[in-house]
Each structure stands twice: as structure tokens, then as C-alpha cells.
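A single protein chain has been omitted; all remaining protein chains appear in their positions.
And now, subunit A:
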Amino acid sequence: MDLVTATVHRRRYANVAADIRTFSALMGAGFRRYSTYRQATVAGAFTNTVFGFLRCYVLLAVAAGAGTATVAGYDPARLATFVWFGQGLLAVVLLWGWTDLADRIRTGDVVADLLRPVDSVTRYLATDLGRAGHAALTRLIPPVLTGPLFFPFYLPHRWSTVPLFVVSTVLAVLLCFGCRYLVNATGYWLLDVRGPMVLWTLGSGVLAGLYFPLRFLPDWVVVPLWLLTPLPSLFQTPLDVLVEVDPTGRQLWLVALQAVWVVVILLLCRLVQRAAERRLVVQGG
């Protein structure tokens, strides 16, 4: 018997123009959805800015206490830029707080997703890119403009860094979406995703580089972490690219590593989604 679901059933002839139109329409919808939460956006940007001050002062005190010109490759201006762009980037990649899919699985609404003619992963991804675009305009800019008013700031010295940072940020958004999708998709099997969600929240904060630059850790921890887990590629990589802790060659390698992780994780999302659809029991009556 043939299974016909949104992801299993495939069109015989690809219609690229229509696919692109659908994808951009979904992106636009994601952008509009988040642009309606205006007050929450203001509150979020304010909170990111306060945490920018807190983290920046602590890291600058670390630099002062170390008594050397740089700590783990960062001078004070690089540390400050790392913190302030990090606070802006936090809402763009959206490490935390996305439970849309898990909620829909629990309530059974997910069945409506499966009836739609667009693959589930693609659809959520398009919406998430729209969300990230909105966040880049409203959540990235306030802390990035506030930081330089009170702290030293590092401007990239090489022109190539700027496009590389943009590419790295886009890859981080794609990758973070994939990771969040996988965490949410555990709900297909567990229904209650609290456990995986807590693990993700704790792990991603500290191991992606939000609490401190990962290079503060010894090499035998950082190198395997970077190569074998997607976490540093979510957050640390775009920031390290921006503040030029590495020469151009190494920057390119880090971004290439991100790209590999994006492919791996998105493929995994696809596989997990297929497997889930084959065993899905819809909740509710």
C-alpha cells in the first residue's frame, strides 16, 4: 500500500518557480507574525541590553585580572564586541524558547501540518527564516548600537570579514533551526519534551559560547566540541569570525564546518520527520 503524506508523496516534475514563491510567502508570514509582538520585542531588546552590560563588565574584569594584553586570543575590544553582538545574535538564532512543533504534537494540531502540500521541515524553516529576519532588524541592532557607546569596540580590519560574518550568521540560523526542530521532534516519541528541552537549554547556552567564549576552555575540550558537536557553530563561530580572532584561512574553515553541520542536521530533521510520520498517533479526539 502506498503511503501518501506531505513528505512521502513527491511531485513528478519539480516546479522551482512555484516552490520559491511558496517559500518566500511562508518567510513573509513568519516575519509578519513576529512583527505583531511589538511590546515583547521592546522588552526583549531591553533585557538583552542589560545582560550585555552584565556580561561585558565581567569579561573585561577577567581581561584586567589576567594582566596580559589578550586572554585566549581576545583583547578587551574583541571581548566587548563578542558580548554585544552575542546579545543581539541570541534572538536572531533563537537558542531558546521555540516549542511550536512540540506544542502542536502534544495537542494533535500537527495533523494539519501533514495535510499541507509543503514538506513540514521546509515550511517551519521558511517561517523561521522570516522570524530571524525580523529579529535581525529589531533585536540585533539595539544591543549592537548600545555597546559601543560605553565600551571599546572592535571593527573588522579585513573587508572579507563582513560578508563572511553575514554568511556565518545565516548558517547559524539554519543550524539552530535544525537543532530546535530535532529537540521538538522528540515529542513525536515522548509527547512531553521537557527533558530534552532542559538538556538543550542548558547545553546550548554554555557549549555554544553564550556564557563565556569557548576558547577560555582548554584545547582538548574545545577542539572536539567544535568538530564533533554543532553547538559552537551556532553562536561562537559567527562571533569569532566577526572579531577576527583567526586569520582568513581559519575563518573560512570554521564557516565551512558550519555548512557541513547545517547539511547534516537538516538531513537528520528530514529523516526524523519521515520516521515520525510513519508512527504518528494523533492526540485528541
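Observations
As a working rule, contacts are C-beta pairs under 8 Å (C-beta built on N, C-alpha and C of every residue); 3 or more make two chains touch, one makes a residue touch a chain; residues count from 1.
Keep in mind that, in the parts below, contacts and distances are computed from a predicted model.
Among the names given as "ABC transporter permease", "Putative tricarboxylic transport membrane protein", "(Fe-S)-binding protein" or "Cytochrome d ubiquinol oxidase subunit II", UniProt records the absent chain under the name "ABC transporter permease".
When you scan A:Ala29, A:Val167, A:Val206 or A:Leu252 for touch with the missing chain, the hit is A:Val206. Panel shows subunit A; residues 37, 39-40, 43-44, 46-47, 50-51, 53-55, 57-58, 60-63, 65-67, 71-72, 150, 192, 194-195, 198-199, 202, 205-206, 211-212, 216-218 of it touch the chain omitted from the view.
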